[in-house]
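A protein chain is absent from this complex, but the other protein chains hold their places.
Our next item is chain A:
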């Protein structure tokens, strides 16, 4: 645009040189050249700078000011949105940066954290399988399974005084079983109440609060508590459990703690009756190897249940027990003691011992825990996917957990052609896996004829941006942190980007915070796309800061994420409103604003350009200098602000229902070079009309009272009145959402224009400020002429009608996809709006195993050692026990 400005000035300067040479030289009789100007070319040079000053209004300062105001306004809308306010912890959405609104309408990649973002980080005991019988589903009379919702009757736990009121369970048969005293059921819950590393806290009588290292454990112990096996207190040597109202003290003899290799934990307790029992819970794959052969049939049934649970996206654990022989145990505990005091190879010795005792286990059943998703997460993800946004989940969790969540929140689904899993542990493996994946998605991407490959060959350097590639189906990609480390290396990163960006969904598991940022950085580097990172914890900060836009979930994990984010709100599901409604509106408004603003300034400024040809290229302005000053400042600023603060092409409901409307933003269809050139052409056309209609109307004619009409001041007034009315009508045409404010601004600006004009051109102003207001009387004398008004009307018609025709015909002949959607909406509006569609939440089948443990070494040793255990105030030092900070998990990597 600056080149354009320079070009215009250059043309005019050359024109001036020629004119001065051709005509001005002879005209010196009446108008000598200015002092110091001796040649036409020098005069042309001076004129170049004069025109720079006059024509610089094509890029006015007020553009920047207005842009800032619009951004600010749209940020306030985000703050004010009640639909993004989370009443439960009183958190409204917050726009912490005001400069990124319109980018919200252009997001192509979302990088999301899992824990606390997609999920609530609350675990719920949901189902279980005890002794081959599955509990947890609700069936109606005819045996059909019922979808559980708000109205389903909950199990009444009032028989148990210590029950946790927040816990809800729907299957009554399990309670019946407990009440009837079914032995396996009792043993099952006894195990749950004993085999864990949870710390109880009982501030008031009966008001138990559990502090669990992993939320899964907390959920299990809470479940046991509600069913009547209340874990009440623990000391280093004992565990107090209230079993069906009867207090029992178990002697805790050993904790065989959890670690990543073992994937299980066990406790050995002595019951008040004196029985020695080992209780064990762990991942199904591990535990099934250790079972006693006598429970093979039970194993099959349980496996079936496990598959069912896993298919529903639940995290499963298998529980088993073993009765121990007194002598054997004494021997074992002695060796255990030796091993644990050994100076060398203590870990190895211990795990050997653990292996030895954890065998011939008797299968009890399985638990299924729901990693509760935040409300509306699957729907949000579905909507965002429809809006052509690619979602990458970057999580510190295990691959199984991550995939489970992926399935349960609709990220991955069975209709996908394939889900590639990249888990190679060498650079070559990773490369091969990536290539294979890409080969499958787009077989011809390895041919020489492929565009991108050609690009590679052409430029020895890496191409800066990779264009989007289309895969031949819907694919997902799962990559582990280990492989990711290789894939992020310089020689593989291109391969990774090309492959990953073809997939609809990418899940990176076990990644460090740094890797999260690296992944975002990678996409930013190779893709011309706006990225958004969303997360809630301290581990997401780097990612949030790296992405173009960072969104913080102001949840439970502290404020770091929020503080470093650009936008924050309480729930993941608000993201769709932020993007599809606010982002889209902001983007559209900003585009409309820019289009209109450039149009109006082109139309305004170029009139000077045309006038140059008629005024000897002397940098004579067309308009009164006051008009030039006030044009951007007063006459046209408010209407355009009004439009860009209030405009909505469709209201929020429809833009959520039709996420496709978001796509034009990603491709930046509303304001790019083509659009800019279009509005430039429109501006040029308008300026031509605006100059030549008044010119023609005034040329060699006179007023209806015989006086001369073509004086400079009348012409100026006529041209500026034409211009102002034309741009006002134009904004009326651009506005699709006429509020009272818009009306007020547009009519107000026009009337202000006339008021100011008449004031400035009045006698009094002239007599007081003679030098400033030389246009005295022009308004009265000129605006009374019918021919002037006819010329004004004609300019408006000629400026606006072609635009109307063009827009209408374009909409009819070549509607853009979003226009088609708008049309559909228009049709749909005639019918009553459809109820917001219910979406299916779950599918079944597909075996996925997950197990419910935190990925960190457990606290068994701590508990046994008695450190951190003070009777009465059990949790004075909670620091190391904070239940779920991702930070700890990542340290393990």
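Criterion: a residue touches a chain if its C-beta (ideal position, glycine included) is under 8 Å from a C-beta of that chain, and two chains touch if they have at least 3 such contacts; residues count from 1.
The rule we apply is simple: contacts and distances are computed from a predicted model.
A.B. asks: Out of "Pleckstrin homology domain-containing family J member 1", "Alanine aminotransferase 2", "Cell cycle control protein 50C" or "Large ribosomal subunit protein mL40", flag the one the UniProt entry gives for the chain missing from this complex.
C.D. replies: Protein name of the absent chain (UniProt record): "Cell cycle control protein 50C".
A.B. asks: For the chain that's not shown, point to the residue among A:342, A:633 or A:767 touching it.
C.D. replies: Touches the omitted chain: A:767.
A.B. asks: Going by the contact rule already stated, which one of A:560, A:618 or A:660 would touch the omitted chain in the full complex?
C.D. replies: Once the missing chain is taken into account, the touching residue is A:618.
A.B. asks: One chain isn't shown here. Among A:236, A:272, A:777 or A:817, which residue touches it?
C.D. replies: A:777
A.B. asks: Could you pull out which residues of chain A are in touch with the chain that's been left out?
C.D. replies: Per the touch rule, chain A residues meeting the hidden chain are 23-24, 26-27, 29-32, 34-35, 50, 77, 79-83, 85, 87-92, 165-166, 556, 585, 614-616, 618-620, 646, 648, 651-652, 693, 695-716, 736-742, 763, 766-767, 770-771, 774, 776-777, 780-781, 785-787, 790-791, 794, 797-798, 801, 804-805, 807-809, 811-813, 826.
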